[in-house]
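Here it is, the structure, as structure tokens.
Removed from the display is one protein chain of the complex; every other protein chain stays in position.
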Amino acid sequence: MTERNIQVSELDRRAVEDQRVEIVERKGIGHPDSISDGIAESVSRALSQAYIDRVGKVLHYNTDETQLVAGSAAPAFGGGEVVEPIYLLIVGRATKEYEGTHIPVDTIALEAARDYLNEHVPMLDFGTDIVVDVKLGQGSGDLVEVFGEEGATVPMANDTSFGVGHAPLTETERIVLDAEERLNGEYGDDHPELGSDIKIMGKREGDRIDVTVAAAMIDSHVDDIDAYDEAVRSVKEYVTDIAREHTDREVGVEVNTADDYDDGSIYLTVTGTSAEMGDDGSVGRGNRANGLITPNRPMSMEATSGKNPVNHIGKIYNLLSTQIAESVVADVDGIRDLQVRLLSQIGRPIDEPHVADAQVVTEGDVDVSDIEADVRAIVDDELANVTDITRQVIDGDMRTF
Amino acid sequence: MTERNIQVSELDRRAVEDQRVEIVERKGIGHPDSISDGIAESVSRALSQAYIDRVGKVLHYNTDETQLVAGSAAPAFGGGEVVEPIYLLIVGRATKEYEGTHIPVDTIALEAARDYLNEHVPMLDFGTDIVVDVKLGQGSGDLVEVFGEEGATVPMANDTSFGVGHAPLTETERIVLDAEERLNGEYGDDHPELGSDIKIMGKREGDRIDVTVAAAMIDSHVDDIDAYDEAVRSVKEYVTDIAREHTDREVGVEVNTADDYDDGSIYLTVTGTSAEMGDDGSVGRGNRANGLITPNRPMSMEATSGKNPVNHIGKIYNLLSTQIAESVVADVDGIRDLQVRLLSQIGRPIDEPHVADAQVVTEGDVDVSDIEADVRAIVDDELANVTDITRQVIDGDMRTF
Amino acid sequence: MTERNIQVSELDRRAVEDQRVEIVERKGIGHPDSISDGIAESVSRALSQAYIDRVGKVLHYNTDETQLVAGSAAPAFGGGEVVEPIYLLIVGRATKEYEGTHIPVDTIALEAARDYLNEHVPMLDFGTDIVVDVKLGQGSGDLVEVFGEEGATVPMANDTSFGVGHAPLTETERIVLDAEERLNGEYGDDHPELGSDIKIMGKREGDRIDVTVAAAMIDSHVDDIDAYDEAVRSVKEYVTDIAREHTDREVGVEVNTADDYDDGSIYLTVTGTSAEMGDDGSVGRGNRANGLITPNRPMSMEATSGKNPVNHIGKIYNLLSTQIAESVVADVDGIRDLQVRLLSQIGRPIDEPHVADAQVVTEGDVDVSDIEADVRAIVDDELANVTDITRQVIDGDMRTF
Partner (left out) sequence: MTERNIQVSELDRRAVEDQRVEIVERKGIGHPDSISDGIAESVSRALSQAYIDRVGKVLHYNTDETQLVAGSAAPAFGGGEVVEPIYLLIVGRATKEYEGTHIPVDTIALEAARDYLNEHVPMLDFGTDIVVDVKLGQGSGDLVEVFGEEGATVPMANDTSFGVGHAPLTETERIVLDAEERLNGEYGDDHPELGSDIKIMGKREGDRIDVTVAAAMIDSHVDDIDAYDEAVRSVKEYVTDIAREHTDREVGVEVNTADDYDDGSIYLTVTGTSAEMGDDGSVGRGNRANGLITPNRPMSMEATSGKNPVNHIGKIYNLLSTQIAESVVADVDGIRDLQVRLLSQIGRPIDEPHVADAQVVTEGDVDVSDIEADVRAIVDDELANVTDITRQVIDGDMRTF
């Protein structure tokens, strides 16, 4: 076993929590870019599982290029209608035959998309409000045998790629992430008028956090402008309460700021997503692997959703670096900000990166040397278990957007 | 009221029933061409109804160009799977806006297609086994105001077009038509193994009628080759019995003659239609308006399904000429074969054709002059009520393929 | 050698030339249905040739389902523009691999379509005025080895199919066919303002023939309404002269009758085809194999264009029956009308049809028995050389629409 090249050093900048201005964004599950990410990843999971079920191992595929073309709609209080359907094209490569076994990748992809939409954007009637088509080419035929029934072996990196993860989340980040998840979770369960297309922007300047929410309302559950106003107000209160759970800083929350009641210009939709009316979407254009867009932090351009979780080094390293950062912060005290970078080395097993680079901003009374050994041990352990990432992704236990 | 130009004369050929060789074909409801016809017509009906509901009159549209691109499938005893979905493109023109009211023609079309398929080819999962897309351009904007809530007025013919109808059906024609309808009706209700893609060819030479049936079997209801053989045998018996109801001539029935049990080459499908595996389809390529393909009789090339039933003269005249022929034969004795042709006159109301031409082969003891007045009266009456055709088409009470 | 079942008998109707009313139509080469036919057939020819070049024999394919979706355009005197491109989808099945040789069927199809359009509808910019896409599924894998470099063998009929041909053409038929061909030929060469979408309807009542021409004019070659009027007038004169070459009957010619100069409603186009503005098209909806639509004659519903010319029995028999009829009439005197029908026999070589049926209306002084032997000999000879049809089709020497 080669010793891994793990570097622990001081991060040469202030912790994001201590920077003067911080911007954070999350595109909720019903945003057109997130729909694309979600379908790409659900197709990926379905293919991985199908390959395992049918041939005992995951074969070559990548489905990280879903394109959503917006439709048009005519929302109306009490219930409007979709005028032109959304069009969504699932794009990628997938192995269609292996040693005589044919795998119906197109049908699997369409079924995965249908199931995903039915669960996450249930107001969209599959096939009529949204037309989903698929173009999966034959892959290059490279076999991916590493993740099969006889257990996982560690694949080789076939590309120079880079993953970056961070922990802990700042207050602003936690507010943005938590608010979207709970609006699309428990709140949505009780408030059918709230669509799944919720975009949240958090901006912190010094000790004031402003949260701006754009929340699509569903017309069939909104009878009139008063009901709409009440729905907006309720979201505002709910998000304000969430924000207060995460911070003692001054907080302001605005919901649907672009509304103009006099003009009748409000964020009312038929299906709960702006994809119904003019907003296109595609994979990799929205949230990073940790669920957020964080201009204050280095981010990978790599699209994570839809990539093959067995051998796509960009996907694995983005997920793994995030997981490492979270593990370290969970187990090691005294860390104010941690940034983990993994750089692959072509031709080497992916558990032996060219460099694993953990950079920390420590609490005032802690020195990097105090925690270096602990950090290194956790990084080493996580790298040793890199194939766990693959399993968690296939099981749907890991966020990719 | 102009007097109508109605000609009644002797048909200058033998009755089809008396010709030496007769060929008749019907593509069943699940045949790819018939699926295209069926969807085109169901979209047409849905649009007509939507226009009436929303603006009080039928607006300009034509949806007579559906294209079906076959998929691929892997049938297997006990249940196989669709590998590549069927792709179906609904094509046409439709008015999308009328005096400020927007009509969601794309969504209406997709819903009509979905409902039609769910009813008639229920083994096809909409959106996964078959991807349906729609391209409805803006029409030329001509208004069709003739068929609205204030009652129908008779539109003007805007094209030189031609319709032709026949009655009565010959024995061979009745066998072919009846067999397909009952196989896809009561027989299918009791025999879930029988798919809806049933193609029947009848060939009469003198006094022998040979009926050849190609019937797609559904694999999830067929456990093995014995069950398949039993299913084929059962269809053969059923069709033989039907044939005997219609004729005293010698009858032979063959089902799935291309099967080769030794090669394992049988007509087994996942969804009950050959569209799942290589057979493309489109509108107007299959049955004529009377449900049959009859090379022994003059036929119109005009596609009937999907056309606007208010003002498309080709559709109306094909349906009307058939209805006239049936009415005449029902009410007037002594007719062995009747052919009705309607030729439009541009710029005149469609109830005043350039010529309505009823040509008859009479029974041996009947002369054309004996029945001419009765025939003329019925033709005149049917022409006077031409707008009834439109209503029946919109209500789905009239066959178009 | 089996003796062929060739029947020669009297046709039990008047010659079409002697019927009271006759209707004939031809959709010119730029009509949306004809564009579909033309591309389908050019793709077919290109595939046949590519198979021969690459593997020495024609492999399984059928490309008879092209769908054209109309665009929209804004014509204007002196030159307008296409607003929304025409969309054309080439549909079919084609063998993509044979004993290790890959055949790029998609690229071949697109190149054939491009070349065809550049030649026949040159005002359409390929890729911008018309978007052409292709969906060619894998065929059933049946090999077609009959037409290869070692010479042709006669294939077996695998379907019950029917072809019908006629000769000679009536005066009306000749006028319609000749007028379209010469307008799109020598006349068009000298008159760039004339588009290729020319639809001609001939209607004969007794001894009067009315010819109605709908001719798309190309706006960049028409400066104003006077020029347009002059262009229409010129077509009228030209067609009138052609008509007089073919008949001594009374002739009337109308061109673009739907024009209304006061309303500015004229048949002006950017590209010379109505496909640019609202007229969809597909294969097999227009002209029959002899180039005409002839409701007075039995016609096959079968689409001829795009079918595999080696083993598609419907295509071969439609072309062959027409060729037989023409040969007979060319060589045997005394025939006023001849109808040749070929009915296939499943499992038998296609040069041995179930029946070849030649029905004649003879000139007054000729009896069927006088010519029966001559007719039979020619039919027999043509059947013996059935594979010539395939070669002529591949070489593009035979009309299919």
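A, B and C are the chain letters, set down in written order, and residue numbers restart from 1 in every chain.
In this text, a contact is a pair of C-beta atoms (placed from the backbone, for glycine too) under 8 Å apart; a residue touches a chain by one contact, two chains touch by 3 or more.
It should be emphasised that the depicted structure is a prediction, and the values quoted were computed from it without experimental measurement.
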item: Touch partners, limited to displayed chains, of the chain removed from view; value: A, C
item: Of A:Ile23, A:Ala74, A:Ala227 or A:Val366, the one touching the omitted chain in the full complex; value: A:Ile23
item: Contact with the hidden chain (one of A:Thr212, A:Asn256, A:Thr271 or A:Thr362); value: A:Thr212
item: Contact residue for the chain not shown (choose from C:Glu111, C:Glu254 or C:Asp374); value: C:Glu111
item: Listed residues C:Val82, C:Val176 or C:Leu338, member touching the removed chain; value: C:Val82
item: Sites on subunit C contacted by the missing partner chain, in the whole complex; value: 74, 81-85, 87, 96, 102, 104, 106-107, 110-111, 114, 126-129, 131-134
item: Contacts of subunit A with the absent chain, listed as residue ranges; value: 12-14, 19, 21, 23, 64-65, 67, 69-72, 84, 87, 89, 91-93, 135, 137-140, 158, 160, 162, 164, 201, 203, 212, 257-258, 277-278, 280-286, 288, 293, 295-301, 303, 341, 343, 346, 355, 357
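As a working rule, only the chains that are shown with their structure count from here on.
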item: Arrangement of touching chains [line / ring / star / complete / other]; value: line
item: Per-chain CA centroid nearest to the all-protein CA mean; value: B
item: Distance between chain centroids, defined by C-alpha means - subunit B, subunit C (Å); value: 25
item: Euclidean distance of C-alpha centroids - subunit A vs subunit C, Å; value: 56
item: Contacts with two or more other chains, residues of subunit B listed in rising order; value: 84, 87
